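As structure tokens, the structure follows; a few thoughts come after it.
Excluded from the complex is one protein chain; the other protein chains are retained at their positions.
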Amino acid sequence: MRVRISNDAVAMACGGEAVAAAFAAAGCAVERVSGWGMHWLEPLVEIEGAKGWTGFGPVAPGDVPAILAGTSALGIGAVAEHPFITAQTRLTFMRAGRIRPLSLDDYAGTGGWQGLARARSLAPAEVVAAVIQSGLRGRGGAGFPAGIKWQKVANAFGGSAAGARKFIVCNADEGDSGTFADRMVMEGDPFALIEGMAIAAHAVGAGAGYIYLRSEYPHAIATMRAAIALAAERIAPFSVELRVGAGAYVCGEETALLNSIEGKRGVVRAKPPLPALQGLFGCPTVVNNVLTLAAVSHILREGGAADYAALGVGRSKGTMPVQLGGNIARGGLVEVPFGITLGELIHDFGGGTASGRPVKAAQVGGPLGAYMPPDQFHLPLDYEAFTAADALIGHAGVVVFDDTADMGRLARFAMEFCAVESCGKCTPCRIGSTRGVELIDRIRAGSTVDALASQPQIRNAPKAAPSRAADIALLEDLCDTMRGASLCALGGFTPYPVLSALKHWPEDFGGDFGA
Amino acid sequence: MGYEPQADFGTPRIDAAAEVSLTIDGRAITVPEGTSVMRAAALAGGNIPKLCATDSVEAFGSCRMCLVEVEGMRGTPASCTTPVAPGMVVATQTPRLEKLRRGVMELYISDHPLDCLTCSANNDCELQDAAAQVGLRDVRYGYAGANHLAEVKDTSNPYFSFDAAKCIVCSRCVRACDEVQGTLALTISGRGFGSQVSAGQAGDDFLSSDCVSCGACVQACPTDALNEKAVAEIGKPERSVITTCAYCGVGCTFRAEMRGEQLVRMVPWKDGKANRGHSCVKGRFAWGYAQHKDRIRSPMIRESIDQPWREVGWDEALAFTASRLTAIKAKHGPRALGGITSSRCTNEEVFLVQKLIRSGFGSNNVDTCARVCHSPTGYGLKTTFGTSAGTQDFDSVEAADVILVIGANPTDAHPVFASRMKKRIRGKDGQPGAKLIVIDPRRIDLVRSPHIAAAHHLPLQPGTNVAVLTAMAHVIVTEGLADEAFIRERCDWDEYQDWARFVADPRHSPEVLEAVSRVPAAELRAAARLYATGGSGFGAAQGRKPNAAIYYGLGVTEHSQGSSTVMAIANLAMATGNIGRPGVGVNPLRGQNNVQGSCDMGSFPHELSGYRHISGGATRALFEAEWGTALDSEPGLRIPNMFDAALDGSFRALYVQGEDILQSDPDTKHVSAGLAAMELVIVHDLFLNETANYAHVFLPGSTFLEKTGTFTNAERRIQMVRRVMQPANGAGDGIGKEGLEDWQVTQALANALGLGWNYANTAQIMD
Partner (left out) sequence: MDSPSHLAEILAAHAGREGALLPILHDVQAAFGCVTGEAEAAIAEALNLSRAEVHGVVSFYHDFRETADPRPHLQICRAEACQARGVEALMAAAQQAAGTRVALEAVYCLGLCAAGPAARVVGADVGEALHARLDAGSLTRLIEGL
């Protein structure tokens, strides 16, 4: 009997290897495929039967005999027909669950390399135009139109590439909590990323590319290494090299990432100059997120750009692979056109909390995203709509919290995370994040008289302990300073979670809030 | 007067042809394209607060104090990293900016010591200035939070200390060590709140690190974190005097910062044309010799050298000296007298010494240390180019595409210039730098050191300079790499053809000469091609001829065949058209601070000032008229010949100013025998040096801090030396009671000989 089990990291972490071994021991032919992105069902197993493939999950080794005997209660029917899947518009994730990730045959058999072939038959400017037409915006978080960025790089040095080096750099440093889409692409459909990079290279005149992949993703590292070797001939003369990060979230910021590839401390660079003009090793460089580049491979297929642009709302065109995580009943990968509401994502797809308790908040966009209360769940997934509500989509990770969440503690964590990951270059983040932690502790516990300030030699400082109101005002000022003066989004956006927590759940900050 | 810190425009000056006009706080200003908004605002008279920006290094954008508002731009960009744009409208003082700046300042002060009043940077601290500027009144975070105040101060370096507790992690020091000095001894270790300036690796302090004590970091540091120990001990300077360093041929301009009569520190002057605000350890910190206890402060005389010295006043010393000189002259004739000028003293002082010898003693027995140093430069370049000096200024290195260093070790001997050379070699912003060829038997630092690697190192056998250069010429001529158009237009074509025939001879090929030079022929060919062509594809990529520059030093000149080598160098430059524009040329790295000037002033026995031969009647007549006396028309003795003549009894009296000839000149036994044979040796110097062992008269000299005059550096740039303190050699009650500058001593001696000189100041001498 043929059995399919994912080798996606979630499946492995939930005991997938043991399940695969159990099926193999039971005499089945086990195929390792990419993950479907239905994480609540992992380890998800598909058995080939008379009526096609049937899914079961979550499977433990002890469930294997029942499954093989046809008596298991874990069946979910054909996975491809599961409402979780059918309600989605999977373009970037079209191959999730359906292929063996490192099989060049499976890739080619599902439309792989068509985008590259077509791109190479077009003039570079036409490829750029297609990406602009598609409306694709950077999926890493900044949401900058990808085609415009490519155009800048293509036109550097007056458009001529004579003697000039250019690079494609893929930002695979997916460090945001609540995000795993990049990881899934790299583990599940790595050739799509490589193809996208090769298309970008043709469009801008780049000869080489780098993938900067965080070291916390060992499965993705192994898979990408293998995929790069397998695809080398296909993408030649363009070549791709994998570079592994070394434990710095800030290296997800594009200029810190470039510094890291160059072998330097991962500190943020000032802009201007833009990486598009002066990026890796001083050369014009395209820096794009994994999802952005993976989307390119299907956008460049015949009609792909128009199809993509036909989806979405306003200026948020195409589909977004949303990642549902945290305290969520049905967590995983949901690729949908822009325009869906947060509530639909969390309740219709996600099924509310895993604990069954009420949803208290959702953090969208990673640790630098605002905490949103349920009364904001009507917001449509749209870059501009979220910005107008003082929130951000970022990489579209949605982390759900039930009512046991302490928002004050989470606000403190936002500052703490900033302090741990701060590159240290700019003052608002370097010092501000540490002061932010101390301040939130002080607000929650109540402040005391400052020992030094109470000394007579210190004349200018107030002697009394600051009031709660004063400390809250100080926290807001600190957030304002970090928002307005930080060098990059790490310090600049940390105020989002902090202020949103303070605004919507002041009761979680201890003390008596005007009761 | 008063003490003003040097102006700091925040980001480096940009030289661009195009200009941009914009408005800052309602004021219109036009600046070169590429200038930062911060610099434009400073030039317009504005004052944007800043802590991490300083105009000796590139903008960094880390302190976030210099934010501005720009019409049409979102948010509040940092003015240091924002270039000007045509029609930009900038506001530098708005309520929003004030709030943000105060917010940032509040964070800084929440992690900083509070005892400013007893800090050695009090009133000389940019952090204080910024706090005052933004009107900080309260640090609402309190002082109980995490901080760096327990850090231990690093006092390992003798000249400055590093106090991490006062560091604001602006990275100016790290960037200065990288961009200005090129040593990269500093880094920031750790990250986030734990970021700290580190001098090297985990176990290093400043002394054990790669630091060369150039002081660039101290100068850049806005707080007391890096500060001169002298400031801590003496106090903040009250006034400053611009003067020129006396250590080497770079001729760095310094601000001597004084507190009363006491020198507190020497700070490089940003407008110094030779050093552009940089320094090395010597000029920056090693000036303590001026106030050393071993300085000789009063004249001393003795009848014979086996007697102890007797301290006397100036009047007695000069009378003694003059009477002895007169007696020797009367008995043995004027050619028994002579002198040696100093390559450390000012032009005016050197001029007076050679004038004294020529018009007072009556002979042309005058010479200078260049004799054993760059005299081959003088001869070689005069013969080839017509002037006894190099062809470029130091700025020229910034335009070089190929740099050839032969017989010089600039990172050790001319460190400030070497830093500029290294900066050019490293390139900038992804643009390639200059390629480097090193011809030296030693593997000098330039061959390979952090971020610097020579494209070719030719480790030749000592003694084969001419052979190697001839082999290079062979390659250039036989491979058709000579610049014929240039030679026809600017050189003597017939001479060139003779030379070309000679070097093209097969016996001068790299392959044949490898036997003597030990330089692998392929390497030499590659180096020659690189010098001549800039590397393959240069023309296509750059659309112009490459600029190739040669820098050479004592490895060329302090050598037999020195003059031939200099001429060979000049020929290479001419043959490839590398003369007459920035980035090219022949650059002798003159050693001493005024050796160029000393030669210019007529220190050679065969030439009057300006290298005019003494036998030339017209020139001699000019001087005779000017000086009111007849002059000897025969060239005099060179230094080595002075000792020969002393030994045969015809040379009997020597006036040595500012040179320790027994220490410096070759064949010590010969020198000491010569000195011992003389009847009268007058040493005019700061300390009892080796030569003084053989002296009968010791006239205490004055350091460069104690006199006014000019030095001429290796660029032939004449720069002012200004007196900052009273000479230390005041003695007696008569003349010289208040101390004498060296030229005043020479004049006093001349007058003791009845010459009636009455120069009131050195400007008159120069005029």
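As written, the chains take the letters A and B, and residue 1 is the first residue of each chain.
FYI, a contact is a pair of C-beta atoms (placed from the backbone, for glycine too) under 8 Å apart; a residue touches a chain by one contact, two chains touch by 3 or more.
If you're wondering where the values come from, they're calculated on a predicted model, not measured in any experiment.
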{"item": "Contacting the left-out chain in the complete assembly, out of B:201, B:323 or B:536", "value": "B:201"}
{"item": "Candidate in contact with the missing chain, chosen from A:3, A:320 or A:399", "value": "A:399"}
{"item": "From A:304, A:352 or A:367, residue that would touch the chain that is not displayed", "value": "A:367"}
{"item": "For chain B, residues in touch with the removed chain", "value": "183-191, 198-204, 209-210, 448-453"}
{"item": "Contacts of chain A with the absent chain, listed as residue ranges", "value": "9-10, 12-14, 17, 39-40, 42, 174-180, 183, 215-220, 222, 243-249, 260-267, 281, 323-328, 331-332, 354, 363, 367, 397, 399-402, 404-405, 410, 413, 417, 420-421, 423"}
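The rule is short, and it goes like this: only the chains that are shown with their structure count from here on.
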{"item": "Whole-Å gap between the CA centroids of chain A and chain B", "value": "56"}
{"item": "Contact footprint of chain B on chain A as seen in their complex", "value": "163, 248, 265-267, 270-273, 278, 281-283, 419-428, 430-435, 438-439, 450-453, 458, 460-462, 466, 470, 474, 477-478, 480-481, 484-487"}
{"item": "Chain B to chain A touching residues, read off their complex", "value": "59-64, 67, 75-76, 78, 80-83, 96, 99-100, 103-104, 106-108, 110-111, 114, 137-146, 168-169, 171, 187-188, 190-195, 429-431, 537, 540-541"}
